[in-house]
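One protein chain is absent from this view; the other protein chains keep their places.
Showing chain A:
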Amino acid sequence: MTHTVLIGLGVLIAILTVVAALGLLPSLRIVPDNTHFDFTRFRRISFPISAALSIVAITLFFTHGLNLGIDFKGGTLLEVKARSGTADIAAMRTKLDALGLGEVQLQQFGGPENVLIRVAEQPGGDAAQQAALQKLRGALGDSVDIQRTEVLGPRVAGELLAYGMLGLMLAIVAILIYLWFRFEWQFALGAMIANVHDIVLTIGFMSISQVDFDLTSIAALLTILGYSLNDTVVIYDRIREMLRRYKKMPMPQLLNESINSTLSRSIITHVTVTLALLALLLFGGHAIHSFTAVMMFGVVLVGTYTSIFIAAPILIYLGVGEHREDAPETATPAKKNKA
C-alpha cells in the first residue's frame, strides 16, 4: 500500500518536473512581492509576550520539572512486544510490582502490543541495576519478546547529564564567538538572547508535554539552536547590508525593510523544513517521535518567530546603527565580507 503511494508520488514528481521544465506551470507565490509589514512596531507586543512566555516556561521548569529520561536519571528501561495479541498491561503491572523494585512505570508505546517498562534507579550502585534487570527478565517470562533494553548506572547517568549541559553551553559560546567575529558584538548578543529564548521556550514545552528529556533531546535542542541561528544570520546579513547602503534610514524602518525583503525566503524555507519534520513525525516511528516533536516545536513554532520578532528588533535596544550620520566609518559594521 505504502509502496503504491510512493510510486504514485514519484510519477507525479516526474510529470511536474517535465511540466515545470517546459515552463507550463503557474508560479506559486506564498508570500507576495514587496510586503511592508511593520515588524519592528510589533516588538511592543512581541517582547512582553516572549518575556511572559519565558517566565511561564521557567516556572514550569521549576514546578513541573523535566521528565528526565533514563540517560540522565539512571535505571532500567525495557521495550517489550506481546508474542500474541495485545499486551495485558494490568497483568504485567501486578507481576512487576511484586518484584519490589520500587515504582514500575508501564506505558503503551506505538501499537497496542508494545509496552515500555521503566524502573527507577535501584539503590546499591551499578550491580543493583543489573540485578533488577535480571529480575524483570525473569518475571516477564516467555509471553513477551524483549525488543530493547537500556540499563544505566547512577554515575554514567550523572556524567551524561553533565556532558549534555556542558555541550549545550559550549555550543552557545562557540556560536557566539563566531558571530562576534563575523558581525559586531551587538549582533552576537542579540543572537544569543534570541538563542536563550528559544531554548527556554523549548524546555518549557518539554516540561509541559513531559516528553523524556534525554540525549536525543539535547540533540534536538542543539539542532533548534543551529536552525534558529541560521534564520537569524540570514536576517542579520541583510541588516548589515542595508546599514552599509542606507546611512540615513531610521533604524526601525531599516529593520523592517530587512525583515520584509527576507520574509519570502524565511517562509519558504520554513515550509520545506516543516514538510521534512512532518514526514519524520508521522512516519519515522515511535523511537524518534519525541525527538521530532521537540524539533517541530522549536524549529517551526519558535525558531522563525524568534528571528523575525526578537532577534532583529532587539538590535534597536542594543544600539546598532546609532550615530551613523556622525561617524559612518566606525558605526557601520564594515567587515571584509560583502554580503
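Just so it is clear, contacts are C-beta pairs under 8 Å (C-beta built on N, C-alpha and C of every residue); 3 or more make two chains touch, one makes a residue touch a chain; residues count from 1.
Following the convention adopted for this analysis, contacts and distances are computed from a predicted model.
One chain of the complex is hidden; its UniProt record names it "Protein translocase subunit SecD", one of "(4Fe-4S)-binding protein", "Carbohydrate ABC transporter permease", "Protein translocase subunit SecD" or "MoxR family ATPase".
Per the touch definition above, the residue from A:Arg41, A:Arg155 or A:Lys247 contacting the chain not shown is A:Arg155.
In the complete complex, the hidden chain is touched by one of A:Ala57, A:Ala82, A:Leu140 or A:Leu215, namely A:Leu215.
The chain not shown here touches chain A at positions 2, 6, 9-10, 12-13, 16-17, 20-21, 23, 25, 27-28, 30, 33-34, 79, 81, 125-127, 130, 133-134, 137, 145-153, 155-156, 163-164, 166-167, 170-171, 174-175, 178-179, 182, 215-216, 218-219, 222-223, 225-227, 229-231, 233-234, 237-238, 241, 261-262, 264-265, 268-269, 271-280, 282-285, 287-288, 291-292, 295, 337-339.
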